[in-house]
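Only one protein chain is missing; all other protein chains are in place.
Per-chain residue numbering starts at 1, and chain names A, B and C are given in the order in which the chains are listed.
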Amino acid sequence: MADPMKIRASLVGDSTEVKVLMSHEMESGQRKDAQGQTIPAWFIKNVTVTCNDRTVLSAQWGTAVSKNPFLSFKFKGGAKGDKITVTWTDTRGDTRTDVAAIA
Amino acid sequence: MPRLGNCLCLALSALLAGGCTTATHEGDVAASTAAALNASFVPAGQAGLDRLQQDDTQRWCTAAHGRPLPQDVAAKIESANLATIRYPADGHLTGDWRKGERIAQEGRGKQFSDDPSGPAGANCYACHRLSATELSFGTLGPSLYQYGKLRGNSVGVQRYTFGKIYNSEAFAACSNMPRFGYKAILSEQQIKDVTALLLDPASPVNQ
Amino acid sequence: MNVAHGLFALLALFVTPVALAQDATSDEIAKYRAELQKDNPAELWETRGEGIWQEKRGPRQVSLQRCDLGLGEGVVKGAYARLPRYFPDADRVQDLETRLLWCMVRLQGYTEAEARRQPFGDGNEHKSDLEALTAYVASQSRGSTMEVSLRHPKEVEAYRLGEALFFFRAGTHDFACATCHGEDGKRIRLQDLPNLTTAEGAAKAYTTWPAYRVSQGELRTFEWRLYDCFRQQRFPELVLGSDVAIALTMYLARNANGATFDAPGIKR
Partner (left out) sequence: MDRRRREWMQSRGGVALVAVLAAAGWLKPARGETQLWNSAAFDSHSDGDALKALGSGGPTPSKDIVFFQTPEIAENGAVVPIGVTSNIPKTESIAILIEKNPNVLAAVFDIPSGTEPTIATRVKMAQTSNVHALVRADGKYFLATKEVKVTLGGCGG
């Protein structure tokens, strides 16, 4: 199973800043292994971030997003203690959801 | 800047009641170092434990601990290494600078992770500036930009350059530069190609 | 020649266009590096490592919270900044990884081979528990002052061996640690090389490992740094926790004494 994400959500003025680090290989499908075989593509395709039940960001990713991806954005209307939920789904159909409270 | 090792060595000498500079101590250190090395490495790929065996040059340079060498030791190292240089039997000291540039860029070769069947690179750019267009160069060695333009392309310069690449220790004892020919890192032809990279008027080094 | 001309000539001598280009390149790369420092994927390893540290594992189903890293059972805070050190129970100087292996065997009941199964991540899917544990323990020394002791004779012995090894030239390329790390202000390609024979250089280097290695997408430990330096030195393969690994770690950690530990870092 995939390792947990690191989610930071903090109030900056009247906005909430969300920063997420995810643990994922983001294999591009372009690399070759030591035996010269192409390593098949394997990457996160979709990311959704909600604040309580409201979607505050959704993203589609390709192979060019770096290994162990980083994402940062801001939204308005969050309050201290609100629940930030980040979910990703990858090309193998694996998915992972982690939750953090706005600090 | 004072070398930490020396300062600490003085402090430790008192602690251990042993001298830092006595011959016996140096011998003890060499022996315990060798024992630790043999117990701490395992053969891997093309790199066997024989690589931990020092030749005379390596032993003398290790003993210097980065300090300036006594003149007689330097002379001894240089003359011993000068005697190892094998100049090409065909009399041609330079080759193709284009191939030389690729050899200068290539860092692989002789590592346990490298394929031993392929030719090794010289990785000149790791330590030297060469062509003006390659900005990713190191500074462990002097800049070689315009090396040939400054020195000309006489047989004497070719001979020195080939020899320096073949065995750097022949001209500067305890140089940081590998002995590419003597240690069979590069082939004779590869050394000719790198010599051309440095000396050919058409080479990017001399633009 | 008037003063202005003289000055111009002097400038022309030193400020060549390439030198300027080089400075501009260095400035821009410095900005790039600063940007990466902010959100370091090493945190992913720290989090995973903390989980492994707390988990009841191995044949005896014991957590590493009973492992003594030198400051008492389970004390992690500040432990890394005081390692390597002599441990009476092992009668040996140990660095963190060696100590962790010792605890995995003695406490958790793993065999030596099991504990050593994967010292380093493979850059792909197979991650190393030892690297994650090291990231976690090291992170708990961030902000601590480096305080490595030379009280025990075996600690002194390790330090002296480390110093001797630092200057040991061998192999096909005649390389020693000192070849690249013995002078101030040098670079290999574009990478700055710390002068590890000075307190400043040792501090700068030692206090920033473990580090997330951008080029590999892996968290790398100081043991890995030594392992890979020796690979590039064209030596055979360094054994994790060997006398050479511990001695060189001791030499550099001790030389960094007094500096503030600031890792896991992030590097090229």
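Criterion: a contact is a pair of C-beta atoms (placed from the backbone, for glycine too) under 8 Å apart; a residue touches a chain by one contact, two chains touch by 3 or more.
Because the structure is a prediction, the values reported are computed rather than measured.
Peer 1: Per the definition of touch given earlier, which of C:Asn124, C:Ser149, C:Gln191 or C:Thr260 contacts the omitted chain?
Peer 2: C:Gln191
Peer 1: On subunit A, what residues meet the omitted chain?
Peer 2: Contacting residues on subunit A, toward the hidden partner: 15, 26, 28, 30, 45-46, 48, 54-67, 69-77, 89.
Peer 1: Name every residue on subunit C in touch with the hidden partner chain.
Peer 2: The list for subunit C reads 25, 28-29, 31-33, 35-36, 188-191, 214-217, 228, 232, 268.
The working rule: only the chains that are shown with their structure count from here on.
Peer 1: Need the CA-centroid distance for the pair subunit A / subunit B, whole Å please.
Peer 2: Here subunit A and subunit B have centroids separated by 48 Å.
Peer 1: Averaged over CA atoms, how far is the centre of subunit B from the centre of subunit C? Could you give it in whole Å?
Peer 2: Using C-alpha averages as centres, the distance is 26 Å.
Peer 1: Identify all positions of subunit B at which a residue touches two or more other chains, and write them in rising order.
Peer 2: none
Peer 1: Which subunit A residues touch at least two other chains?
Peer 2: none
Peer 1: Sort out for me which residues of subunit C touch subunit A in the complex.
Peer 2: Touching subunit A: residues 39, 41, 43-44, 47-48, 124-125, 127, 217 of subunit C.
Peer 1: Could you please specify the touching residues of subunit A with respect to subunit C in the complex?
Peer 2: Residues of subunit A touching subunit C: 3-6, 19, 21-23, 25, 27, 39, 66-68, 70, 72.
Peer 1: Spell out the residues on subunit C that touch subunit B in their complex, using ranges where they run on.
Peer 2: Subunit C reaches subunit B through residues 18, 21-22, 25, 150, 153, 156, 159-161, 163-176, 178-180, 182-191, 193, 195, 197-200, 202, 230-232, 234-239, 242-245, 247, 254-255.
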